[in-house]
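For this view, one protein chain was removed and the others were kept in their places.
What follows is chain A.
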Amino acid sequence: MSAMDDKKLSSNVLQMKFMQRSKRRMDQEEVDVTQKELQKEYLASEEVDSTQPGPSTGSSSKARTIIYEQRFDLLEDLLFGRMSFKGFNPDVEKLMVYYHELKNGGKGDLEDGELDESKDIQDDEMANRLGAASTVGKRFKTKRQRANDNDKGAGRNSKEDSAQSVPEKRRKFMKPRD
(Lines give C-alpha, C1' and ligand atoms only; values in the text may rest on other atoms or scores of the structure.)
Protein backbone atom coordinates (compact mmCIF):
# COMPACT_ATOMS: atom_id res chain seq x y z
CA MET A 1 0.00 0.00 0.00
CA SER A 2 2.81 2.39 0.76
CA ALA A 3 4.19 1.90 -2.74
CA MET A 4 0.84 2.87 -4.21
CA ASP A 5 0.67 5.99 -2.03
CA ASP A 6 4.06 7.18 -3.18
CA LYS A 7 3.10 7.13 -6.83
CA LYS A 8 0.14 9.21 -7.83
CA LEU A 9 -2.46 7.34 -9.84
CA SER A 10 -3.03 8.62 -13.34
CA SER A 11 -6.19 10.64 -13.94
CA ASN A 12 -7.40 8.15 -16.57
CA VAL A 13 -7.32 5.30 -14.08
CA LEU A 14 -9.15 7.40 -11.52
CA GLN A 15 -11.92 8.17 -13.97
CA MET A 16 -12.74 4.50 -14.33
CA LYS A 17 -15.85 3.36 -12.56
CA PHE A 18 -14.20 0.79 -10.27
CA MET A 19 -11.87 3.50 -8.96
CA GLN A 20 -14.63 5.89 -7.92
CA ARG A 21 -14.72 4.75 -4.31
CA SER A 22 -10.99 5.12 -3.75
CA LYS A 23 -11.05 8.41 -5.66
CA ARG A 24 -13.64 9.77 -3.24
CA ARG A 25 -11.55 8.55 -0.31
CA MET A 26 -8.42 10.28 -1.63
CA ASP A 27 -10.26 13.56 -2.16
CA GLN A 28 -11.63 13.40 1.38
CA GLU A 29 -8.16 12.81 2.76
CA GLU A 30 -6.86 15.83 0.87
CA VAL A 31 -9.64 18.01 2.25
CA ASP A 32 -8.98 16.75 5.80
CA VAL A 33 -5.30 17.56 5.53
CA THR A 34 -5.95 21.13 4.39
CA GLN A 35 -8.56 21.59 7.15
CA LYS A 36 -6.14 20.43 9.80
CA GLU A 37 -3.50 22.83 8.58
CA LEU A 38 -5.95 25.72 8.65
CA GLN A 39 -6.99 24.82 12.18
CA LYS A 40 -3.42 24.70 13.36
CA GLU A 41 -2.73 28.08 11.83
CA TYR A 42 -5.83 29.61 13.40
CA LEU A 43 -5.10 28.23 16.87
CA ALA A 44 -1.48 29.23 16.73
CA SER A 45 -2.33 32.81 15.86
CA GLU A 46 -4.68 33.11 18.86
CA GLU A 47 -3.20 33.95 22.25
CA VAL A 48 -2.84 31.08 24.66
CA ASP A 49 -5.50 31.93 27.29
CA SER A 50 -4.48 29.59 30.04
CA THR A 51 -3.12 29.74 33.54
CA GLN A 52 -0.14 27.64 32.65
CA PRO A 53 2.87 29.69 31.79
CA GLY A 54 4.87 28.99 28.71
CA PRO A 55 3.91 28.44 25.13
CA SER A 56 2.34 25.27 23.81
CA THR A 57 2.94 25.68 20.09
CA GLY A 58 5.78 27.19 18.19
CA SER A 59 4.25 30.45 16.99
CA SER A 60 2.65 31.37 20.34
CA SER A 61 6.04 31.72 21.99
CA LYS A 62 5.65 35.47 21.45
CA ALA A 63 2.31 35.47 23.28
CA ARG A 64 1.95 36.17 27.00
CA THR A 65 -0.37 34.19 29.17
CA ILE A 66 -3.30 36.44 29.93
CA ILE A 67 -5.85 35.76 32.62
CA TYR A 68 -9.14 37.64 32.55
CA GLU A 69 -10.51 38.55 35.97
CA GLN A 70 -13.78 40.37 36.41
CA ARG A 71 -14.00 40.41 40.19
CA PHE A 72 -13.04 43.72 41.75
CA ASP A 73 -12.77 42.35 45.26
CA LEU A 74 -9.88 40.15 44.19
CA LEU A 75 -8.18 42.79 42.03
CA GLU A 76 -8.42 45.62 44.54
CA ASP A 77 -8.17 43.46 47.65
CA LEU A 78 -11.38 44.77 49.17
CA LEU A 79 -12.61 44.21 52.70
CA PHE A 80 -15.74 42.31 53.64
CA GLY A 81 -18.84 44.37 52.97
CA ARG A 82 -20.43 44.29 56.42
CA MET A 83 -19.02 46.43 59.18
CA SER A 84 -20.16 47.55 62.58
CA PHE A 85 -18.67 50.20 64.86
CA LYS A 86 -18.80 50.77 68.61
CA GLY A 87 -20.56 47.48 69.19
CA PHE A 88 -23.74 48.28 67.30
CA ASN A 89 -24.00 44.71 65.99
CA PRO A 90 -21.76 42.25 67.89
CA ASP A 91 -22.20 39.47 65.32
CA VAL A 92 -20.91 41.70 62.57
CA GLU A 93 -17.99 42.78 64.74
CA LYS A 94 -17.08 39.13 65.14
CA LEU A 95 -17.28 38.72 61.39
CA MET A 96 -14.97 41.67 60.92
CA VAL A 97 -12.39 40.00 63.13
CA TYR A 98 -12.84 36.70 61.29
CA TYR A 99 -12.33 38.19 57.86
CA HIS A 100 -9.43 40.29 59.05
CA GLU A 101 -7.69 37.18 60.34
CA LEU A 102 -8.54 35.33 57.15
CA LYS A 103 -6.75 37.96 55.13
CA ASN A 104 -3.74 38.34 57.34
CA GLY A 105 -2.84 34.82 58.11
CA GLY A 106 -4.46 31.44 57.79
CA LYS A 107 -8.03 30.57 58.50
CA GLY A 108 -9.79 32.28 61.32
CA ASP A 109 -12.29 30.47 63.43
CA LEU A 110 -15.72 31.99 63.28
CA GLU A 111 -17.17 29.66 65.83
CA ASP A 112 -14.53 29.31 68.50
CA GLY A 113 -14.42 25.72 69.70
CA GLU A 114 -16.97 26.10 72.51
CA LEU A 115 -19.54 28.39 71.02
CA ASP A 116 -21.88 26.52 68.69
CA GLU A 117 -24.72 28.95 68.18
CA SER A 118 -27.21 26.36 67.03
CA LYS A 119 -27.32 24.98 70.57
CA ASP A 120 -28.82 26.89 73.45
CA ILE A 121 -26.90 24.90 76.04
CA GLN A 122 -23.33 24.05 75.12
CA ASP A 123 -22.03 20.50 75.17
CA ASP A 124 -19.81 20.81 78.22
CA GLU A 125 -22.50 22.51 80.29
CA MET A 126 -24.98 19.77 79.44
CA ALA A 127 -22.53 17.06 80.32
CA ASN A 128 -21.72 18.65 83.65
CA ARG A 129 -25.37 19.06 84.47
CA LEU A 130 -26.11 15.42 83.75
CA GLY A 131 -23.29 14.46 86.08
CA ALA A 132 -20.86 13.03 83.59
CA ALA A 133 -18.04 13.08 86.06
CA SER A 134 -19.38 10.23 88.16
CA THR A 135 -22.59 8.69 86.85
CA VAL A 136 -21.72 7.92 83.23
CA GLY A 137 -18.60 6.11 84.27
CA LYS A 138 -20.65 3.85 86.52
CA ARG A 139 -22.64 2.62 83.55
CA PHE A 140 -19.64 0.92 82.05
CA LYS A 141 -18.43 -0.78 85.17
CA THR A 142 -19.01 -4.47 85.88
CA LYS A 143 -21.04 -5.62 88.86
CA ARG A 144 -17.90 -6.71 90.65
CA GLN A 145 -16.27 -3.32 90.20
CA ARG A 146 -19.36 -1.53 91.40
CA ALA A 147 -19.51 -3.76 94.46
CA ASN A 148 -15.87 -3.06 95.22
CA ASP A 149 -16.47 0.63 94.95
CA ASN A 150 -19.39 0.47 97.32
CA ASP A 151 -17.33 -1.52 99.82
CA LYS A 152 -14.48 0.91 99.52
CA GLY A 153 -16.83 3.81 99.97
CA ALA A 154 -18.40 2.13 102.94
CA GLY A 155 -14.99 1.36 104.37
CA ARG A 156 -13.74 4.89 104.16
CA ASN A 157 -16.84 6.52 105.55
CA SER A 158 -17.36 4.05 108.42
CA LYS A 159 -15.00 5.94 110.67
CA GLU A 160 -16.91 9.17 110.31
CA ASP A 161 -20.48 8.25 109.70
CA SER A 162 -21.40 4.66 110.32
CA ALA A 163 -25.14 5.16 110.21
CA GLN A 164 -25.22 6.24 106.55
CA SER A 165 -22.89 3.57 105.27
CA VAL A 166 -24.96 0.61 106.49
CA PRO A 167 -26.70 -0.87 103.46
CA GLU A 168 -30.45 -0.83 103.42
CA LYS A 169 -32.11 -3.91 104.84
CA ARG A 170 -34.11 -5.87 102.40
CA ARG A 171 -37.74 -5.70 103.43
CA LYS A 172 -39.42 -9.00 104.01
CA PHE A 173 -43.00 -9.78 103.30
CA MET A 174 -45.13 -8.85 106.31
CA LYS A 175 -48.18 -10.86 106.79
CA PRO A 176 -51.28 -8.69 107.30
CA ARG A 177 -52.88 -9.00 110.69
CA ASP A 178 -56.50 -9.67 110.38
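The rule we apply is simple: a contact is a pair of C-beta atoms (placed from the backbone, for glycine too) under 8 Å apart; a residue touches a chain by one contact, two chains touch by 3 or more; residues count from 1.
Here, contacts and distances are computed from a predicted model.
Enquirer: Which protein name, taken from UniProt, belongs to the chain you can't see among "Autophagy protein 5", "Cyclin-like protein", "Glutathione reductase" or "Exosome complex component RRP40"?
Expert: Missing chain, UniProt protein name: "Exosome complex component RRP40".
Enquirer: Sort through A:13, A:78 or A:147 and give me the one touching the missing partner chain.
Expert: That would be A:78, which touches the missing chain.
Enquirer: Could I get the residues of chain A that touch the absent chain, sorted low to high?
Expert: Those residues of chain A that touch the unshown chain are 47, 51, 53, 64-89, 92, 95, 98-99, 110, 118.
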